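Just one protein chain is left out here, and the rest sit where they should.
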Amino acid sequence: MTEAKAVDAKRAGGKAVDTTRLARVAVTLGGLAAGYVLVVGLHRAEILINDYYLQILIWVGINVIMGVSLNLINGFTGQFSLGHAGFMAIGAYVAASMTKLMGMPFALSLAAGGIAAAAGGLVVGIPTLRLAGDYLAIATLGFGEIIRVIILNLDVVGGPRGLPGIPAHTTFLWVYVIAAATVVVVRNLIWSRQGRALVAIREDETAAETMGVDTTRSKIMAFVVGAFFAGVAGGLYAHKITFIDPSQFDFMKSIEALVIIVLGGLGSITGTVMAAFVVTFLPEILRAFADYRMIIYSLMLILMMLYRPRGLMGTAEFSFRQLGLGDRRPAPDKGGQRAGRSDGPPPVLETRGVCMDFGGLRAVSDFSMTLRQGELVGLIGPNGAGKTTVFNMLTGLAEATSGRVCFMGEDITRRRPSEINDMGVARTFQNIRLFSNLSVLDNVRIAFRGERLYSMTEALLRAGRYATQEEQIYGKSMEFLRLFGLDDRASEIAGKLPYGAQRRLEMARALATKPKLLLLDEPAAGMNPQETQELLELIRWIHERFDLTVLLIEHDMSLVMKLCQRIIVLDYGVTIADGAPAEIVKNRRVIEAYLGEEAV
Amino acid sequence: MVIQQLVNGLALGSVYALIALGYTMVYGIIRLINFAHGDIFMLGAYYGYFAITMFNIPFALALPLTMVLAAVTGMAVERLAYKPLRQAPRIASLITAIGVSLLLQNLGLKFFEARPRPYPRIMRTVVWDLGGVVVSNVQLIMLALAIALMVLISLIVYRTKIGKAMRAVSFDKDAARLMGIDADMVISITFALGSALAAAGGMLVGFYYNRISPTMGSMYGLKAFVAAVVGGIGIVPGAMLGGLIMGVAEVFVIAFVSSMLKDAIAFAILIVILLFKPAGLLGRAVREKV
Partner (left out) sequence: MLLCVENLHVHYGAIHALKGISFSVDRGEIVTLIGANGAGKSTVLRTISGLIRPTDGTMSYWAPGAGGTASAGNTDRTGGARGAHRADAADGAAGRQVNLCSLPAHKLVDLGISQVPEGRRIFPNLTVIDNLELGAYLRRDKAEIKKDFDTVFELFPRLKERRLQAAGTLSGGEQQMLAMGRGLMSRPNLLLLDEPSMGLAPLLVKEIFQVIRRINQSGTAILLVEQNASMALGVARRAYVLETGSIALEGSASELAKDPRVQAAYLGSA
């Protein structure tokens, strides 16, 4: 294709994307407007929707906001938070205080409530997001209760007697608009690079961290955004019910939101919306069994987890694709790909006297090594010799008990993995750590590196650099996939790929972070001789093509011998040899420790 | 005054300890936070109540009977609701546990009625004044019973074969199975023991505070859970230590600060522990293998 034609094709592709985007915005706004008109129209005409049902729809809306905001934290980021009611309470009380006690306009009060709740999310998130799993759940539960008790002791807002007489500002319009906005904003967040980082954290936090995601920042961000919307929901709640007291925001309230997202499917916004309808209408449906309502409710919860834990929608979503307005992707740029090349003195990985102690056990003793730019070095030794521990120390997943690790002249001994990855170190894992439930393409996209990537505001508003950069990310990621023979499987779920393809994907993902140093942990494990040969050629090729320095842990001696220019041998945490392959095979100590007498 | 509150705190703390033991043993063996445990405690209180009032069973028999009934309840819950989810993601078990808790609570509300019930008087309350410190026979019996049960549980866990099996399963379930240990049965027994202890706690609370209600499980359960975490979740002596600490702390806060904050203190302690020593006072941090 000539230069001119290529440029034209690109422009044409760009235009196609623009009209699709316009169409989607139109459909969204139109659909929302139509929905509103329909409901209000039916109500006015007194068909189907009477005053009573309109009120219920308002509750549905509030539940949608609570559910979607909680799903952002629990479902998409995988952080099990059980204190969502606390944020709702903050929002409710702040908003109510502002309108009732200070006479502020409703919109401002709602915003203030949301912001106050967001601040609460920050205060709660920073300490608790260090914890994981069960501990995080308990801690958030605790904070939710603490918030409630603090309010209980604030006489200025009524303490245990509560706050009555809140003006009834909440109308269907307010709730509808805000609920719709919540859905759009959260959706835009999820389907953006920031959102991909969140989902990566859910899938495998360690892998995400080593692919450059600052997991702490991302988790806190999700928490704060979720808390904000919960606060707004609280404000709407307060101005609907007109009387609030702390007992309304107890653990049960958090559970209600949890039930909604579990029923709808953790990780599905569509599901949450549907579930909000079901859960809000359920008490009405079960009115006949009023007495047994809660019993049936809890039974449903148990049965659901036993038989359909993925909920109504699992992780599926209603998407524009179903309306024929899916992303039209331009053909990916077939140009060459160059990884970051450093200017200046040849980069070096240097470790000096690095030791690792686990309790009383010295796993690695005095590991000193120097890697020069462009080297391809193998690290071998029996199982348990400390090789993966060395890798963990080089990538920030473990901190050396003593010694120094320097990358490109900078001390990285105590840096966190995402920083180290940013600086140019990438790795693969002994037991493959892909984001198994995500697509092949997403696995690579998450790792994507670039200059001045678009900000969160641009993501939320789908403005600015968002569209062009998303195209770029897509194009470059597809390129990577093609280099590794995976482009025809781009939309497949990573966890379902055959073993060899998964290993290749892990390498592709690591390379997408534009490293200067690549650490491969047993890449040939589980491969037959044929696959191993292909792997060998692949590693050779990427070593040259991407101008990399490579350090490789392997047990497959044939691979190591053919591939590596230099071999370091580790035994029982101690370096027993460091030299060219030919020397290593003849080294007495190495033979005894690893290769075996027969090899001589 | 302080000694007085200490005595009161130990009495309350011993109940928390009894409940906490159940949480910690179950968490230790299958890494599940059994939200429904507090409601087993509540059921224990009610089993005892009905045993004494409806069937006129004397206390000395009612207590063991209640414990056995609760053990059966606990094992049933485990088999029906938790065992099927052993391979499922943790969040599924947690939600199921929450569901069971809600179910038990609401079954209680439905069938036992929401009104709090006074516990039957089984003995005359005798009170002694020891130099300004008031101690009642109920408190003494409570403490004695609780301590006896804790000693019993410790003996079982640390001195018997089945206790060894329990510890083996909690360290490494698969390795234990390779030793011929029936892990499923060991898990059931763990639930049985924990539930029995909680039920005993329930009856003791009934006698001490003289009122029970179907929702009493939540607060006690939550605080006992905090106690287990404070001591080091999964560690048996930790649960006892944590329970006593929580009891004393709560009583002190009521007496010297404000009774409104009595629930908050539990959570405040929880947050502090989670931030500074998440493995608990007696715990050891576990590292993830990369």
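By letter and in written order, the chains are A and B; residue numbering begins at 1 in each of them.
Throughout what follows, contacts are C-beta pairs under 8 Å (C-beta built on N, C-alpha and C of every residue); 3 or more make two chains touch, one makes a residue touch a chain.
What you see is a predicted model; the values in this text were computed from it and never measured.
**Q** Hey, which of B:Ala165, B:Leu197, B:Val226 or B:Leu282 is the one touching the hidden chain?
**A** Within the whole complex, the residue contacting the unshown chain is B:Ala165.
**Q** Touching the absent chain in the whole complex: find that residue among B:Ala114, B:Leu130, B:Ala175 or B:Leu275.
**A** Touches the omitted chain: B:Ala175.
**Q** Residue-wise, where is chain A in contact with the chain that is not depicted?
**A** Chain A touches the missing chain through residues 359-361, 382-385, 495-499, 522, 524-529, 531, 555-558, 561-562, 571-572, 581, 585, 591-599.
**Q** Which positions on chain B touch the chain that was left off?
**A** Touching the chain left out of view, chain B contributes residues 161, 164-165, 167-168, 171-172, 174-183.
What we mean here is this: only the chains that are shown with their structure count from here on.
**Q** Where the CA atoms of chain A average out and where those of chain B average out, how many Å apart are those spots?
**A** Comparing mean C-alpha positions, chain B is 37 Å from chain A.
**Q** Which residues, counting only chain B, touch chain A once they are in their complex?
**A** Touch list, chain B to chain A: 27, 31, 33, 81, 84-85, 88-96, 98-103, 106-107, 109-110, 218, 222, 225-226, 229, 258, 260-261, 263-264, 267-268, 270-271, 274-275, 278, 287-288, 290.
**Q** Which stretch or stretches of chain A touch chain B in the complex?
**A** Answer in residue numbers: 74, 80, 127-128, 131, 133-135, 137-139, 141-143, 145-146, 149-150, 152-153, 160, 206, 251, 255, 258, 262, 266, 291-292, 294-295, 297-299, 301-302, 305-306, 309, 358, 388, 392, 397-398, 429.
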